[in-house]
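For reference, the structure I am asking about is given below.
One chain of protein is taken out of this complex; the other chains stay put.
Just so it is clear, A and B label the chains in written order, and each chain counts residues from 1 on its own.
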Amino acid sequence: MKDLFRSWLDILLIFVPVSVGLELIHADPLAIFICSALAIIPLAGVLGRATEHLSAHVGEGIGGLLNASLGNAAELIIALAALRNGLHDVVKASLTGSILGNILLVLGAAMIAGGVKYERQKFNQTAAGMGASLLLLAAVGLIIPALFHLTAASQGAAVERELSLEIAIVLFAIYVLSLVFSLKTHRHVYTGEEHGPADLGETPWTQTKSTVVLGVVTVLIAVMSETLVGALEPAAHRLGMTQLFVGVILVALVGNAAEHSTAVMVAMKNKMDLALSIAVGSSLQIALLVAPLLVFASYLFGKPLDLIFTPFEVASVTISVLIVGFVAMDGESHWMEGVMLVGVYAMLAVAFFFLPA
Amino acid sequence: MKDLFRSWLDILLIFVPVSVGLELIHADPLAIFICSALAIIPLAGVLGRATEHLSAHVGEGIGGLLNASLGNAAELIIALAALRNGLHDVVKASLTGSILGNILLVLGAAMIAGGVKYERQKFNQTAAGMGASLLLLAAVGLIIPALFHLTAASQGAAVERELSLEIAIVLFAIYVLSLVFSLKTHRHVYTGEEHGPADLGETPWTQTKSTVVLGVVTVLIAVMSETLVGALEPAAHRLGMTQLFVGVILVALVGNAAEHSTAVMVAMKNKMDLALSIAVGSSLQIALLVAPLLVFASYLFGKPLDLIFTPFEVASVTISVLIVGFVAMDGESHWMEGVMLVGVYAMLAVAFFFLPA
Partner (left out) sequence: MKDLFRSWLDILLIFVPVSVGLELIHADPLAIFICSALAIIPLAGVLGRATEHLSAHVGEGIGGLLNASLGNAAELIIALAALRNGLHDVVKASLTGSILGNILLVLGAAMIAGGVKYERQKFNQTAAGMGASLLLLAAVGLIIPALFHLTAASQGAAVERELSLEIAIVLFAIYVLSLVFSLKTHRHVYTGEEHGPADLGETPWTQTKSTVVLGVVTVLIAVMSETLVGALEPAAHRLGMTQLFVGVILVALVGNAAEHSTAVMVAMKNKMDLALSIAVGSSLQIALLVAPLLVFASYLFGKPLDLIFTPFEVASVTISVLIVGFVAMDGESHWMEGVMLVGVYAMLAVAFFFLPA
């Protein structure tokens, strides 16, 4: 079943050549957008698997680090493509969307899928509490620049960019220290959650195979991301949707598809700790690693990125983090908690749909 | 003592004919307002009891459903009267007030009354956590339209009404699913909290008696609500209060009086699970059932109701929900936690008093 599902997703790889072809013949941007989105979904999955296989070869410490840093490489590559094209609002919208998608939709779907089979599912309260607290800290990193912008816009864009840069540095430092915590000083808290290739029921790939796959897939995702981002504006226009909605909801769905299917699968095997660490861990990587890296990278492109998100984005992330905290704090889940998370996501998605550009 | 208290409340039934009389002779609106308010208090109590007695006859499943749906029939009828008269702000204020009143004043008073007798009172953490999470989800349903209004008012009232309608649908769906959870798949979590007529120390009424009482009382509440709402504006003016204050504080006190006395009584018998389920359950019914039903009903009246609450109402509900979550999360209560809830209510009431119309 699981293998079937994986092969089913892998069929989407056909859209890699299809999108390249459509791009070359300057086809309808909406077709290009859809095909490159569909192409990225299996690529992100393969990227994740290659990272895991490679991690198995380089020892636990470095392996954990690899997993932790490359886990959201697909999101990072998509965002870099948007950044290079000067689409700062799309970059930020895809960050927000990825955070919301992971902690509401991915985690919610996992809790529902698991909760339908098991009456109540337990998970490690210390790890969940730590995740919830880090999510709240990440939310603070979004709240501060937005509030500064609302109350002190008179200070000018240069000050706001400096503030954003310094907050990015703090977030990045917190990320590094959280790795020290989870991979070194308190690794035992997180044991039982590790998922090596064995977990996925596969024979490990050789180191060479993993590295080659990793390289090839990264290049393919980069190409597809360029295609996706290039078609985004006209495609959004054709769909009658704003770029904000496309960035927050659609692009994020594409980037999170791999996490989504894995989290649901492990939840159905009653491994809620793993499901939680995929969903929350992925959100944290976006907020504490990908976002700061994008700010740093933007200086290389000569178009500094600030971290000023719209009030709606900030409020959405904050309330989502609070509700995840409330839901996760008791160390157990059932299907209704999953329904609540998905319900909040649905309400937010409706609002983002109606928000003006 | 309990029977005494009930008869004492029932004496207020004298105000049913009194208000009708005052209305007929076009008496001072303030007198009409006060008398019809006093008349609704015992009627809401009788309505609740009749529902419970009827529930005992129709089997546990349907009985629970009846209880869950008619528990706030009084609030619904008052709000429908205000809706029919086009007093949309009063409708929304009475919803906010009922939520705040239940989770702060009713729950706080119950914790104080119980905490004075018992040093610490325990309650089911799973049920309390679920209640707190659902309250936060309900708060999200209030936050989204208000924030949309603040940041995207330019989209126009039609879009805001559509957004409100879709959020009402999500809230209603969550309510239905929460009934499935608490009455079906996870009923055992909530056992020990059920309160049939036996709990109230009475011999059960016959099914015919319950149904007749239910019908008669519903009609009487509807009549009294019309009288109350009709006198609200001039009465508020005479009292030097705004309609917002009257709706949030006074009308809500009237609608919640029955819950208030029951919650305090059961808390004094150390049944904190029941007190919590009355207070939190009642707030949830208002937010997830009554509010959506009012939105749906408003389309029948041809004056669509939106869910855009004032920033003060939204903030009040949000912080109240958070503080209830903090207080309830640990699975036990003492009198000081009750004092905190009442203290927050007092601060909010003062602010609502000073807020302009």
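The working rule: a residue touches a chain if its C-beta (ideal position, glycine included) is under 8 Å from a C-beta of that chain, and two chains touch if they have at least 3 such contacts.
All figures in this text were calculated on a predicted structure; none of them were measured in a lab.
Q: Can you tell me which of A:Ile174, A:Val223, A:Ala236 or A:Val327 touches the chain that was removed from the display?
A: In the complete complex, the chain left out is touched by residue A:Ile174.
Q: Of the listed residues A:Gly48, A:Gly101, A:Gly141 or A:Gly230, which contacts the missing chain in the full complex?
A: A:Gly141
Q: Among A:Met130, A:Val254, A:Leu274 or A:Leu305, choose the residue that contacts the chain missing from this document, as touch is defined above.
A: Missing-chain contact among the listed residues: A:Met130.
Q: Would you write out the residues of chain A that touch the absent chain, in ascending order?
A: Within chain A, the residues touching the omitted chain are 125-126, 129-130, 132-134, 136-137, 139-141, 143-145, 147-148, 150-152, 154-155, 159, 162-163, 166-167, 170, 173-174, 177-178, 181, 185-186, 322, 325, 329.
Q: Suppose we count only contacts with the excluded chain; which residues of chain B make the list?
A: 119, 310-312, 315, 319, 322-323, 326-327, 329-330, 332, 334-337, 339-340, 343-344, 346-348, 350-351, 354-356
Criterion: only the chains that are shown with their structure count from here on.
Q: To bring chain A onto chain B by a C-alpha fit, how many degrees must it turn, rounded to the nearest 5?
A: For the C-alpha superposition of chain A onto chain B, the angle is 120 degrees.
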